[in-house]
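Removed from the display is one protein chain of the complex; every other protein chain stays in position.
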Amino acid sequence: MTEETTEENEIVRRMKHLIGKNVLESEVPRPRRIFILINKKVFTKTVRYLTKKMEFSHVSTITGADVGKEIEVIYHLNRGGTIELSLKIRVEKDKPVLPTITDLIPGATLYEREVHDILGVIFEGHPDLSPIILPEAWPSDVYPLRKEWTIKKIQKKVTKGGKR
Amino acid sequence: MVPEGIVAFLEILLFPGFLFFIALAFFYEWVDRKFFAKLQNRYGPLYTGPSGLLQPFADFIKLLSKEDITPKAADKFMFSCAPIFMLSFPLLALFLVPVTGLTAPISFEGDLIFLMFLFTLIAVTIFIAGWSSVNRFSTVGGVRAAFQMLGYEIPMTLVMVGPAIAARTLSISQIVGWQSHNAAWFIWLQPIGFAIFVLCLLAELEFIPFDIPEAETEIVAGWSTEFSGRKLALIRLGKDVELVLAASLITSLFLGGPNSSLSILAIGFFLLKTTLAVVLLTTLRALFARFRVDQMIGGAWKYLLPLAILQVILVQLGLGR
Amino acid sequence: MSYPTIRIPFGPQHPFHIEPEYFMFEVDGERVVGVKPRIGYVHRGIEKALEDRTFIQNLYLIERICGICSHAHTTCYTQAIEEILGAEIPPRARFIRTIIAELERIHNHYLWLGLAAHEIGFDTLFMYSWRDREIVMDLLELVSGNRVHYAMNTIGGVRRDITPEIVEKIRKGLDALEERMRYYKKIAMTEPTISKRTAGIGILKPKDAIALCAVGPTLRASGIKRDVRADDPYIAYDEIPFNVITYDGCDVISRLFVRCDEVFESVNIIRYAMHHLPEGKIRIKVPKRVPEGEAVSRVEAPRGELIHYAKTNGTTKPERYKARSPTLGNIPSLCKMLVGGYIADIPIVIAGIDPCFSCTDRMAFVNVNNNKQWILSGEELRRYAIKWYRKE
Partner (left out) sequence: MVRELLKHLLKRPATLKYPFEKKPPFKGFRGRPIWDMKLCTGCELCYKVCPSEAIEMIGKGLEAEFKHHLDRCLFCGQCEEVCPVNAITMTEEYELASYDRAGMIIEFKREEKASEKPIPIR
């Protein structure tokens, strides 16, 4: 990647300036796309900075992915419809807790509930983390998108739990 | 010589009695559906009978054979009575309308008032039907029906008074007789009244701009949500009879009624004019989007009522008689 | 003084919308004072299923996320995979994708117009617009071989070419479609019952629209000029001139006008694309295995911004695939619009965002087919019914 002074690289530079070593990985694969992996410690500070100072006010979605021992939560933030910044945070599988961003961006409510449903990430401070896409009777410890829950295992568990 | 009692009995049962009106109700439902479909570039009922003529009847039979469910929470007595009232009130009202000649089977001075009373009773029945089913949609539908009645009832009554004042009688048969005698129809004499009357009938029939109490996309089927099987069949038939009633009222009050004392010719005129009235109602149904209940009542009180009063005043001043 | 409110459920089965979705409304008389949505009734577990299939197989699964914006979903998917592969698709393929995408937009907006008309009880307009929608469906069948699931996209290009005869037919169809939409827009502007039911209803202020992350025509009807086609051009949109339509009425009728005008824009885009259709191949060969990588792909589906995230691990199957459809993005703003309105306005306001709940629900996976206890056959259902009635 050539270090041109594009807008995207400028954003990455400012981020590095803000949180220094806490930017673990950064990549600009093509115009209008940024991937940044940051440390969990500085998450709230970074999101506040991005939304308030850099106009990343639109959250396109929140993705959760299982990456082995950790869960990667990706916030796809958008600025003015153009630049899509994917902010990644890794949390431990045993204790997946993150602060909510609904106080900064109210539109993230449903996305956080979705990630909570499928991966069991708990968003602290979220007003209502009740199931949104899974049924009410879904067993509380089954998180379908975690890799250890294969389709077969889910079937077995859910049938046992949800006998008619 | 057949005894007079039997003739009267047959007149009530067959012609122009229950059977005739019910057959006519099915026919007009077909006319309504077919014409509505035609306006929308569709076929409409097609397979039952010649070009679907028997479709309404087939629907009726099908509904009769379906399971009849009464909700546990419903007020059982009122819930069962409502469909019967829904059919019997308009059927009764039809006897006040002249069909075979210049006089109706039942005719007395003041039957216009009785007819207005029956109209109100139909609306009250709808409210009771909605209320007694104890379903949220039904309740909302019933309340809307009652609301809507507040909107259209008074203008409708006022414009029905217009012809009565002009003909100096409160009997429908005599109003028809007056038009026949003077060779003048009230549609030409009182056009404002006619327009208001048609609009109010649309509301009474729950046709599209005013199908608020049973708005399908909003409250499922409104007040009739919980009815099924035989009860729904009766309600649907009741609505069809109401359509006949509306068409024949337009005919007798504004289109001169069966304009002949010869009975065959009179029936022909009656059928022709009522069919035209149904077609008019259907065209209007195809022309609009549904109003909201507050818009409907607001419009009725803001525009229809003053215009209706204006029409009555005009008649009193001598215009339109 | 406070009156007791009643709760009116809308759904999961309700005639206002064909798809099962549940909204619990807190109602005070005819006024809505609260709303709580519950989605997930058509949850098919597509995201988990995607991890279990090859990239080619996924193409057809992705297509089935939604019946209406099937092309938008596959475009988004193929784009993401091609980005990871580093494959550049031929220009002719890009133009063909654009043509199909815009035909799909026209189809969607016609469909929406009919539904919206039905919600406000205007059945005649509903019938007319769905009749005219048949024109564009025929065109799509002509081009792709199917009316709904076009299956035009494949990784590395498109599967079918557009021949000159087809171009001629599309041109004819477009003329008819444009004329009809002009007529419908005129009706919407002049017919008093339509404006009575849609103007000033379902207000979404620009400030709220941004805060609640609204997308697509809903956002553009609040006067915010944001369109992925212009802001983040993909396929051939950087070579085709077009306008982004905005209205600032913030209400349902503005959403209607936005969609009407977008149809005209789409017609112009297709005409331009067909006129400038480059020669050449329509697809390139791509390897089966996709190298490790990740990509975010965005597409302006007819209903709004569509975003897919793909993560691959060097095998023939994706590691993680995430799809977010426009409707999910619009639900928070929908709840905002509904509160304070009338019951009678609920259907048209919900229809106003053009919801597609099939797109919205698509995640974890329970294979219903292999799991006998989860489905009841017709015979079992009958027995169950008889048992239930005996108890009564």
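Should a chain be cited, it is by its letter among A, B and C, assigned in written order, with residues numbered from 1 in that chain.
Definition applied: contacts are C-beta pairs under 8 Å (C-beta built on N, C-alpha and C of every residue); 3 or more make two chains touch, one makes a residue touch a chain.
Here the structure is a predicted model, which is why all the values come from computation and not from measurement.
K.L.:
For the chain omitted from this view, which of the shown chains does it touch?
P.N.:
Touch partners of the hidden chain, whole complex considered, are B, C.
K.L.:
Which one touches the absent chain: C:I8, C:V32, C:L61 or C:A323?
P.N.:
Of all options in C:I8, C:V32, C:L61 or C:A323, contact with the hidden chain holds for C:L61.
K.L.:
Where the complex has a chain not shown, which of C:A101, C:A116, C:A151 or C:C356 is the residue touching it?
P.N.:
C:A151
K.L.:
Touch as defined at the start, partner being the missing chain; which of C:E141, C:E179 or C:D248 qualifies?
P.N.:
The missing chain is touched by C:E141.
K.L.:
In the complete complex, which positions of chain C touch the hidden chain?
P.N.:
Residues of chain C in contact with the hidden chain: 53-54, 56-61, 63-64, 124, 128, 131, 134, 138, 141-142, 145-146, 149, 151, 159-160, 183, 187, 190-191.
K.L.:
Where does chain B touch the missing chain, residue by residue?
P.N.:
37-43, 46, 283, 286-287
Note that only the chains that are shown with their structure count from here on.
K.L.:
Along chain B, where are the residues that touch chain C in the complex?
P.N.:
Residues of chain B touching chain C: 39-42, 136-137, 139-140, 208-209, 211-212, 215-220, 286-295.
K.L.:
Quick check on the complex: what are the chain C residues that touch chain B?
P.N.:
Residues in contact with chain B: 6-9, 14-16, 30, 117-125, 127-128, 131, 191, 193-194, 196-197, 342-347.
K.L.:
For chain A, which residues are in contact with chain C within the complex?
P.N.:
Chain A residues touching chain C: 29-30, 32-33, 35, 57-61, 63, 65-66, 74, 76, 80-82, 84, 86, 105-111, 114, 117-118, 131-135, 144-145, 151, 154-155, 158-159, 163-164.
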